[in-house]
Structure formats: structure tokens, C-alpha cells
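All protein chains but one are shown at their positions in the complex.
The letters A, B and C name the chains in turn, as written, and every chain counts its residues from 1.
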Amino acid sequence: MSTFSLDEWFVVLLSRTIRPAETVFHGFGSPCAQVAMHVARRTHARDMTLIEGAMYAVNPDPPFIPPTSNDASLKRGAAYSMRFDEFFDAAIRGDVDRMFLSGGQIDAHGNTNVTGMGPSQPGFKVKLGGGGGGCNLAATVRHLSLWSSRHRSGRALVENCDFITDMGHRTPAGDRTEFGFTGGGPQWMVTELGVFDFPEGHARLTHRFPDVSVEEIRAATGFELRVAGDLRTVAPPSSAELSALRAVDSLGVRRSEFAPAELERVFDHDPAMGCAC
Amino acid sequence: MSTFSLDEWFVVLLSRTIRPAETVFHGFGSPCAQVAMHVARRTHARDMTLIEGAMYAVNPDPPFIPPTSNDASLKRGAAYSMRFDEFFDAAIRGDVDRMFLSGGQIDAHGNTNVTGMGPSQPGFKVKLGGGGGGCNLAATVRHLSLWSSRHRSGRALVENCDFITDMGHRTPAGDRTEFGFTGGGPQWMVTELGVFDFPEGHARLTHRFPDVSVEEIRAATGFELRVAGDLRTVAPPSSAELSALRAVDSLGVRRSEFAPAELERVFDHDPAMGCAC
Amino acid sequence: MGFQPQRDKVVGLAAAIADIADGAMIALGGGLSARLPMASVRELIRQGTRDLHLVGSAHSIDVDLLVAAGAVRRCEESYVGFEQDLGLAPAYRRAAETATIEVAESCCVTMLAQLRATEMGLPFLPVRGVRGSDIVRLHPEYGEVTCPFTGEVLVAVPALKPDVALLHAPLGDRYGNLHLEQPYVLDERFASASARVVATVERLVTTEEIAAAGVTIPAHLVAAVVEAPFGAHPASCYPDYAYDRQHLAQYTRAAQVGGDELDGYLKTYVYGVADERGYQDTVGDERLSALGRWSQSTADWKGLFR
Partner (left out) sequence: MGFQPQRDKVVGLAAAIADIADGAMIALGGGLSARLPMASVRELIRQGTRDLHLVGSAHSIDVDLLVAAGAVRRCEESYVGFEQDLGLAPAYRRAAETATIEVAESCCVTMLAQLRATEMGLPFLPVRGVRGSDIVRLHPEYGEVTCPFTGEVLVAVPALKPDVALLHAPLGDRYGNLHLEQPYVLDERFASASARVVATVERLVTTEEIAAAGVTIPAHLVAAVVEAPFGAHPASCYPDYAYDRQHLAQYTRAAQVGGDELDGYLKTYVYGVADERGYQDTVGDERLSALGRWSQSTADWKGLFR
């Protein structure tokens, strides 16, 4: 019986947050989201409009996913690449249906911090890279799919972000309606331990991985863990999803997001499994 | 002895309002200004940046000037054509040094009307074509060169424009400083009778054509005619200017701007005449 | 809103235009004598569409013909006319003078700002000019905004969102990727700012061909694609053909006279032909193919404009 690994399952779950016909974007430095979009486009969302990270290429068929987001390989097969301003205009006027966002810290409302840990003055304790276009796009893109590959560390899902780079459903200063934000905010969050939705703007565990208990998840979560009444285990990847993923990410760039121990989580694959999305 | 005609002299005078190294633009439907720019670029202003009317082509060498402003002939030889927005952005931020403007009516302050004669409500008595981008560009382009080929009619240079499409130096509502306009307003006005400058924002006759008297000019002018103390006759075209003009405008599109009688004004050319600009 | 999904968008002209409701705000692509969406304009007239609100920069026979046919309620262009060559726009002028259309004359820069507001998802944008111009009298919808940094008072113009943009391109593919030659005029802005883009193209080609030529307007902005050869005539559509100055002169003469002369033009070239194939037959292959000979020599090119 063949097997698949946690990183593969994780990316498949991310890809399933995409719905057919959506226009979807990932930021740079996001290999899991990047691979997930190509998996979706080769499986259940063939009519999606895939906008490739830092290239703004529309529906490319890259020969492989490189470890940097603006390599020319990522526009191969695309008839058109948007200009920087053209893409960002589309996103802020509401023409982009979904964006993937992650963060060094994520709170229960889906606020994310990619700027820095600790107080910002005089200097952050840990300076992170920064948010790209997130702090505006999070306001206007229709749906956000969040992810964290470091949930288990206990430092990723926090009670309060030290710094809110990209707003989720609400912050101490107000909610999306008060700010006139036209996008719907975080819809899903996938971690290496489970999957969350956001009823009433608060994260709620809806699925767990079969090798992880709710107690383990609660212990790793810095905010109050809400759990869906019908908590399930995540549905396994189909053969189609796995083969799409392996074809797209032959360099395995998705693996760079995970701690080494997570990459050793291996699961049996039932080849009769169709698409469960 | 060879001769030249009024329309040729007129265009040469327009071309001399351009200074070396300037970035210069003409609107559509302006053959005299259009030809004048090409004459300047082939004579005294070889380093100017010529932006071709409705094509926004930069420094083209058109094989001829067609009777419409966005024919592809007008971008021939240009390495680059600006986008519509790219040109207008440049003009409104102050990167364009000179624009040519005309009008069905022009007043002493250099306000122009290309919208309509008579009251605008319920309908204009005569509806003119409209101003293109003038009502914003007149605010920010560094210098304006005005022209009228219908001065003699008595209806072109008026006491008050029925409608101000493009603002000159001041209107009843205020002056350029009050409006925060960054451009300098009209600098020169060339008509088929003479040439004006704008000291203190009011038109002043500085040159007349040799076949026209000041009294004729006064009679044709609807506003108070101010005359420079050192009024001169306009300097004749050089051989270089005439040959540039004839090469550029082999179809004679400039002639469409003049009443038939004006086209019959012919002058003797002294071939020894160098550039008098 | 939202991008158009990647799918086959080829439809017939009649079907593409039938979706346009009376009273719609229509953005006209191209400008002056170049790339006007004339096939769509003629079909709008044939279908009897009414009360249109036209927006665009500098236009000519497209607007004039729609006005002549009584299809227009409001004109919001920066210019309507035939330049120095053929002069004022006869039907537009008459309708403006008799107040049978609303003249909301605008400025290229103002229109650009209003379209960009829509493109950027903003309710308004500021512009610096306009304040010295009576154009503001034609636009009670303009407002003012004070810069929070400099205290400068600027004119605020509201976002403009056309219901439909009618564009014409030399090349397109079945997904709606369009290749244009300069000048693009406002076509790119219209494509992003309008709720729906209907494109006519000289030729449908493969995506590979259009990618090689260069995609100017991408498929995800286009809702419908119609193959319409000579669809810009009597305007130009380079590299295929120059504008038809003789035909424009014929039109402006008829429109100046008005009455039966103008009706005759409309009957011959619009109502009396079932479709664009009929239009081409009426204009005649000889004339149409002559317009393509601009590329043979400078003398040929010039010859079209004598």
C-alpha cells in the first residue's frame, strides 16, 4: 500500500478551500499555498483563475515550483501576466475571491502578524519579513484561507498578536463593518493539527488529523479552543490530488514550511479513494 | 523670388513658441500646432520631446500628417507610444512644458471656449466639439501657446467667453494662484493677424503681420487691445523652417484651419534668410 | 464583479448586444477615427436600444450615429466631432442645441480619474484642475475634498462604473484575450472599470498567436467575444485598415442635411442590412480592401487621405 506524508495532506486540505470559478492569489514566500492552488486547478477547480504570487501570471503551467516566488518558471504557459498595479487594483476593488495568508502569529479572530514579535518600540524582539500587500488586501479580498504549519509549537496560534499586520474579523479597534472593509475575512484556517472555520468571526476546530487528539490541539492553541459539535477527521487526499501535487511540486518546496518532525508523519493511502473534497 | 503663404508663416510662428529641450504636446484636431511641433523639432528644438496628439507617440517621424490625429502614420519612427493614462499623468504632475490650445472663443486672459456658443441651458446656440483633456491640463502644463486662425472674423477674440472650457490666467471666479494651479497659463497667442504675449495675465499685441494694420487688429478684437511699446512685424520664416514644414505637411492639412481668403495671403521669401527665431 | 472565468466566450453580435438594457451606461472604446466599436454601435441601433448614457474620451461617428438614431439620453465625452477635417458632429450638435440629449461634456483627465476610482475600489478621486472651468456647471455631481496634509482644496469626482464597455480589437481569442495597437485610448481602463466587456475583433486567433502578438486586455476582464471583420469601419483598425475618410465625409454630409438624407444613410448602412456581412457588402469589397493598402507604400497610405 502506498503512503503520503503530512505536508502532502496539508497542501491538499489548503487546495480544497478553493471553490470552482474563484479567482485566487497567494503571496510570495508561501510554497504550501502556491502548490495548493495548482493542485486545485488540476483537480476540482479547473475553471479557477490562478494568479501566481509575485509574478502575477494568470493561469500559468509552471514546469516546477522554484524556491522563490518571482522566478520566470512561474509564468510559463500563461498568456498574460498582470502588472503589479493591475493586480493590486483588482484585489482592492473586489475582483479577487480568495487569498492565502499565514503569519508568525495568528489569533482567534484570524488577525495575523508577519511583522515582528514583542513590542515594536524601540525594536521588535524578533523582526519578521513583513506583509507584502496583505494589510490592504485583507480588507477587500472576498475570502481568506489562513494556514499555519507551526501550530504545534504553541507560539503560532496566540491569544493576542503582538502586532496585527493583516486584519482578520475584528481587532480591539473595531470590526470589518466598522472599517468599511468589503471582503469577508478569514473563512478557513488549516494547520498541521487540524482545520478551523470562523463562525461569528472566531476560529472553531472542525477537523483534526487522525494522529492528533483534541487535547494536543488545545495544548498547542494559545486562544480558547472552540470545537465543532460534529468534529471529524480530515478527509484523505485522493489519488488525483496526490498525483497533481507530486507533479507540480517535484522539488518539494512545500516541505520547507514544516518542522522536521512533521515531515515524518506518514499515512497509508487507499488508491481507490476518489476526490473527497 | 520664391514665395510663402500665410498658413506657412503662421505655423512657423507657432513653432517658434517652443523652446529647446521642452516637452510639448498638441491636442487632436489641431493641424497647425501639430505641424508646428514637427517644424520646431527639425529646426531650432531638435532636443525637444514631441508628444504626438492623440497617439501619445514620443518623437515620431511621420511620413506625412494625416487629417485625423490618431492615424498610425503619426507614430512611425517612434520607439515608444505612451499610454493614455501615462501621458495625462505626466501632464498633470507637471512634466509637460508646453501645450497648444485654441478655441472658438478666446478672451483677453487667455480663457478658451471649445464647448459651445450662447447659454448652455437649455441648449447651446452652437455646440462645439469639446475640450479633450484641456480643462485639467490647462491647470498644470507649464506654458500654453494659444492660437486662433479666425481672429479677423471678429467672433474669435471676445470680451467674455460664453463658456470657459480651459482656464487662462483668470476667470471671474478667481486666478490660477487661488485655484492652486501649478502651470503658468498662456504665454503666447498667435493669430492670422499678429502675435500676443500675456504680461500680467492680459493679452498684448507684440507683433503684427506686415499686411495687417493695428487698426484692423483692433477692429477684429473683442477685448481692449493692448499693444507693446515696441510693436514689430513678425519675423519671416527661414528657408530651413519652410522646407521642414513643406516636408512634414505634404498633404497641407494645416490649411484646413483657415478661411479661404487668408490662404491667398502670399509673401516673398528671401532665400538668404536664416532662422530668425 | 469578479473576474470572468476561463471559458469559451464566442457569441454572435446580435446575442452579445441583446443583453444591453435601455438606459445602460455604455463605454465606447477607441477614439476619434480609430478602433471605434462600430459593429456594436450599428447593432445597438438595429435592436432599438434607447436612453443610453454614453461615456468616452474623444469620439466621432460612433456617438453621432447613436444620437442620430435617437438611442441616446446623455453624452459624457470630452469631445465629439470630426476634427478640423470634417468639422462638428452634425447629429450630436443638433441634439445638444435642441436639448434633446443631456450634454455632460467632460475632460479626458476627469474621466480617467473617475474610471480609476472604480478600478481602485474607491468612491472618489481628487483632481487638481477643473476648478477654473465651466465644465463643473455641467456636473453637479462633482464635490470637493481638502487634502489633510496641505489644506489644498481639490475637486472630488465620483467613481464611474459603466454597465458595458464596447471594445474593438484587431485580434482576439475565444477566451477574450485581446491584442490592440496603440493608441489604446481608454480601452484598458474601461475593461477594468466596467461591469461587462463586449469585444468585437477583426479575427479570432489561437491563444498562442495572441500571446505572441501581446495580450493588451486579458480574458478575465472580457465577458463576450464576437468576430466582426471591418467592425470598426469607417474608423480605422490598424494593422488591418486605415479609416475611410470618404465614407465619413458621406456620413457627415448626410447628417448635416438631416431628414431624408440622414434617414437614407441609416437605412442603407444600418436598418437596411441584417448584419455586418450585409454592411460589408453594401460598403463594397473594393472600398474595404483599398483601406488595407496603406501598408504597401507611403504613396498608397497618403493616397487614402487626399
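In this text, a residue touches a chain if its C-beta (ideal position, glycine included) is under 8 Å from a C-beta of that chain, and two chains touch if they have at least 3 such contacts.
Everything numeric in this text was worked out from a predicted model, so none of it was measured.
A.B. asks: Based on the whole assembly, the unshown chain contacts which displayed chains?
C.D. replies: When the full complex is considered, the omitted chain touches A, B, C.
A.B. asks: Of C:G2, C:P158 or C:P239, which sits in contact with the chain we cannot see?
C.D. replies: C:P158
A.B. asks: May I ask which residue of A:L6, A:L50 or A:M167 touches the chain that does not appear here?
C.D. replies: That would be A:M167, which touches the missing chain.
A.B. asks: From the listed residues B:T140, B:T165, B:T206 or B:S256, report the one that touches the chain absent from this view.
C.D. replies: B:T140
A.B. asks: Who touches the missing chain here, A:L137, A:L205, A:L225 or A:L242?
C.D. replies: Reading the full complex, the residue touching the unseen chain is A:L137.
A.B. asks: Considering the whole complex, not just the chains shown, which residues of chain A touch the missing one?
C.D. replies: Residues 28-31, 54-57, 63-64, 66-73, 75, 81, 83-85, 88, 91-92, 111, 115-116, 120-140, 163-167, 171, 173-174, 176, 179-182, 250-251, 253, 256-257 of chain A touch the chain absent from view.
A.B. asks: May I ask you to list the residues on chain C that touch the chain which is not drawn?
C.D. replies: 113, 120-126, 128, 143-145, 147-150, 152, 154, 156, 158, 214
A.B. asks: Identify the residues of chain B touching the omitted chain, counting contacts across the whole complex.
C.D. replies: Answer for chain B: residues 21, 23, 47-49, 58-59, 79-80, 82, 86, 89-90, 92-97, 140, 142, 182 touch the chain left out.
Methods note: only the chains that are shown with their structure count from here on.
A.B. asks: With a step meaning a move to a chain it touches, how many steps does the shortest path from chain A to chain B take?
C.D. replies: Minimum number of steps from chain A to chain B: 2.
A.B. asks: Whose Cα centre is nearest the centre of all Cα atoms in view?
C.D. replies: Answer for the innermost chain: C.
A.B. asks: Quick check: which two chains are joined by the most contacting C-beta pairs?
C.D. replies: That would be the chain pair B-C.
A.B. asks: Compare the CA centroid of chain C with every other chain's and tell me the farthest one.
C.D. replies: A
A.B. asks: For chain A and chain B, let me know how many angstrom lie between their CA-based centres, rounded off.
C.D. replies: Distance between chain centres: 59 Å.
A.B. asks: How many angstrom lie between the centres of chain A and chain C, each centre taken as the mean Cα position?
C.D. replies: 42
A.B. asks: Rounded to a whole Å, what is the gap between the Cα centroids of chain B and chain C?
C.D. replies: It comes to 28 Å between the two C-alpha centres.
A.B. asks: Of all residues in chain A, which are in touch with two or more distinct other chains?
C.D. replies: none
A.B. asks: Touching at least two other chains at once: which residues of chain C meet that condition?
C.D. replies: none
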